[in-house]
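Accompanying notes for the structure given below.
Note that one protein chain is taken out, while the other chains of the complex remain in position.
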């Protein structure tokens, strides 16, 4: 049985991140459901492209059947992933994508434009009068964050004319740097009404800063957060609401798609509609990308429940 | 305070009771052996030190003297043997333990703390403390001043940083440190090597004072006049073994030298028939913003030009400037009529001027490299071919020079760091001779060198000039200056005080000129 | 000697005042006391760490493992707190000190007993301690929600107008000042850096003293571990990654000579403040975050150049002596 099992590597940006651990739960779930799958959950400890390449190299050597990667760098991984595909390995990216040449398909957790709109909406919903907002992003090289911020900037003038985006800063997914940057924002923009952090590390740092500086009620922190990590700040009022998709579903879907491609059950081509088990179906666009589900919003009413799940 | 100290020092020292039948020794070493990888430094040696007496430890370079000192001060552990203090068998596992037994040493290399104040240098490790166990700086400074005054070194400010003192004063601080811990055994390893005559006199007064206080003193020196003046007893080492001991008054210098080297050595400066030719090196108006001014002299072919002066007169600085190491502000240097402006030692070595530095450990040897690589270092261009090393050339170069200097080493591939001080000096001299220079500047070439090797170095110098080389010899030793030089330049406080022809030149004239005392 | 050091620190202080002045022209609120208090508080952890590093550097050693120690100890106390919220904070601090001490002692023992250069030892433990963090935590993070509110709020409580964190920094500074200038061990640490051989001859046990300084830097790393985690409310394997170089940079800017023997408590504190002010100010004066790295790099180089000028030994000045005489 061992030899026949499909070996799928779930390669994440960095190990230890709660988001990816949750994704792994979904991956295991998919593996159980599919029956003939072994999941290798792996990734570098440091979120760099080079470290991820070393991991992928060793996966190639292990002759895995498929690699599903959340990339630290959209372009740097392309050569090694091409090599993997040359050696007959199925490659997909999920969460944070790889450039088109480096994978067979990309599974977006959600629609990029939708996320961009959601993160602004989360802030705008609590600012009927409008006002200044700032974005605290992860590293300046994170593909997905940049795409969301781009999308957010696009929708601002038409849909949220009263909201003014005054700054975008980068906390590098490092809690200390994110804290410094959040403090800097509060000092530089005394009229700031909301900090939008589309990153799970940044959003916690920003919420802690707002709590420390006694600005609860004056500055609203929002963005993308794991309910389990963020519950505290919804509870104390530093944040009204945050959003995220379900990382468990994301991991589940990634494994499901990788499996189907690897065993040639499905083929990735523009316009194709692929089934992903309990999560439903996705349709590939002309870059072979698909979006899983709209982001899900957490606030006082439901955070308790979800914080127990992921 | 001052007067009592002076009084104490000037009182006749009491005739040590029982010089012939010494009182019980304070410290006895017996059967001590110590080996380093590949070297047997000490083999079954013994030594006794008596209260109120000065024992001289005598031996050639590498005989094991400093090694024994390090054993007595707890820095090295002997491989075998016993140490007893006041008849009690004792172990000295660390410097701290030796300290605790009242053993202090002024080591061969001055080892103090350049960046700490004088007071702290004296009291480091045993500073006075307040009730709360906190260092009491005020008392410490006060005590430091007192100790310095007791030794008539009150001119040293307890608050200055050590690095701002001259070498002689640094030595005094080292002595003050020894005095500050009520030492019972004081060891001095070649304390006079870096001192001028005046300072040596002061040191001797101090040793007399220590004797009168009943301390047991061990005195190491290569200079027999000093030994006979200050010491009561002697112990002689040869090649790591003890070959004799006794009372100095019962032994002649000749006997001791025979014990030391195992043969007769009568150090007479080589007789030369100087064939002095045209000027080789001329220096004019050489100046440095802070260290020396308007230095001018000529060195002729086949000549030995002595440079005399008190320690600190600036001779080394001038020589380093000629060798391209120190930058000058003004003046000209010309070699065989060609003006040269060396910007680095490499330039002057290439031109044919080499400088054998005074500070052997810092400026001379490269510890970590084997002997032959040390010797070939300035000559690499000759021993290599288009940048590629040729080991055979290096070995033969190294061999020819080290053997002529009678180097004691087990092989040419031995790390120079494992040689004794004197033998390291020979490697240093060999290294610069090997560059085949036209002019060689030797800065204190026989400092710390034993009598046998000294004769070898002097003989060698004579040989060099006979071959047409020109030598500048910086020395603070009058006999050496008088015995070796054709002419003598005397420097004082950064300037040339006088130049003498060495015909009927007497020591007194030199000393007076160097010290600036007008007759 | 005293004057010499004072001199250097005054220059550094002047530099800091100038820097604050410069920032104030772009961001007027920067120099007001409330903000400066906050800058001090924000820099507290770096100051504490710089002091721990300073004692190591003074002995001609270096501790590259401090940030990893911080990460490991922080993770241990965070996990303890998450598992047993009942453990009182002072007990956790003691645990942090002890864990840090053990890690420091490991460095110290290797340096002392085996005589391995400290840069090699701590280059090794730098990766080992961070790896060990991964092993004890299984790679999982401890986040704000798992920490007790005491754990998070202890350092934030205000006392006489300053947060406890600032007071801890002040206490550590005072303690180091007394130890370095007024105790035997402090002077021995200094002396070892000035001249290790002479220290041996002076009866100082150089190896043991080095062991002690690594224990000190270890304890400081441990303390900073708790402070860091409770400040940034997340414990992960990546905490303070690469921060060892910031700590060393603070020391360097503070005029502590990497060659040992030269440096003071005031210097380390000011050096840390200098870096703290820069990282605090850049975001507020609207300099693109992408400039931050280049600016702090230039600041380090500038500080080193200036310090080296001050350190350069003067000649012996034979001539002036002669003229004066």
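Read from first to last, the chains carry the letters A, B and C; within each, the first residue is number 1.
Everything that follows uses one rule, which is that a residue touches a chain if its C-beta (ideal position, glycine included) is under 8 Å from a C-beta of that chain, and two chains touch if they have at least 3 such contacts.
The criterion applied here is as follows: contacts and distances are computed from a predicted model.
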#### Entry: Which of "Autoinducer 2 import system permease protein LsrD", "NADH-quinone oxidoreductase subunit H", "Cation:proton antiporter" or "Phosphoribosylformylglycinamidine synthase subunit PurS" matches, in UniProt, the chain that is not displayed
"Autoinducer 2 import system permease protein LsrD"
### Summary
For the chain not shown, touching visible partners are A, B, C
### Task
Kindly state which of the options B:198, B:249, B:330 or B:381 is in contact with the chain not pictured.
B:381
### Task
Out of A:8, A:34 or A:76, point to the residue that touches the absent chain in the complete complex.
A:76
### Task
Pick out which of C:189, C:265 or C:300 touches the chain that's been left out of the picture.
C:300
### Task
Touching the absent chain in the whole complex: find that residue among B:325, B:442, B:488 or B:514.
B:325
### Query
Which residue numbers on subunit A touch the omitted chain?
15, 40, 42-46, 48-51, 53-55, 57-58, 60-63, 73-79, 83, 87, 99, 139-141, 146, 170
### Task
May I ask you to list the residues on subunit B that touch the chain which is not drawn?
38, 263-268, 323, 325, 344-346, 348-350, 355, 357, 362-369, 372-373, 377-378, 380-381, 383-384, 387-389, 395, 399, 402-404, 406-414, 431-432, 435, 455
### Query
Considering the entire assembly, which residues of subunit C contact the chain that has been omitted?
110, 114-117, 119-121, 123-128, 130-132, 134-135, 139, 237, 242, 245, 248-249, 252, 257-259, 288, 290-301, 304-305, 308, 312
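Keep this in mind: only the chains that are shown with their structure count from here on.
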## Note on the structure
subunit A to subunit B, mean C-alpha position gap in Å, rounds to 73
## Note on the structure
The answer for subunit C against subunit A in the complex is residues 27, 29, 35, 42, 134, 137, 139-141, 143-145, 156, 228, 231-234, 236-241, 243, 279-280, 282-286, 289-290
### Query
Within the complex, which stretch of subunit B touches subunit C?
73, 75, 94-96, 98-99, 105, 107, 109, 111-117, 120, 124-125, 127, 129, 133-135, 137, 159, 161, 163, 166, 177, 288, 290-293, 312-314, 317, 492-495
### List of subunit A residues in touch with subunit C within their complex
14-18, 21, 45-47, 140, 169-170, 173-176, 179-181, 183-185, 187-188, 201, 204-205, 208, 212, 228-233, 307
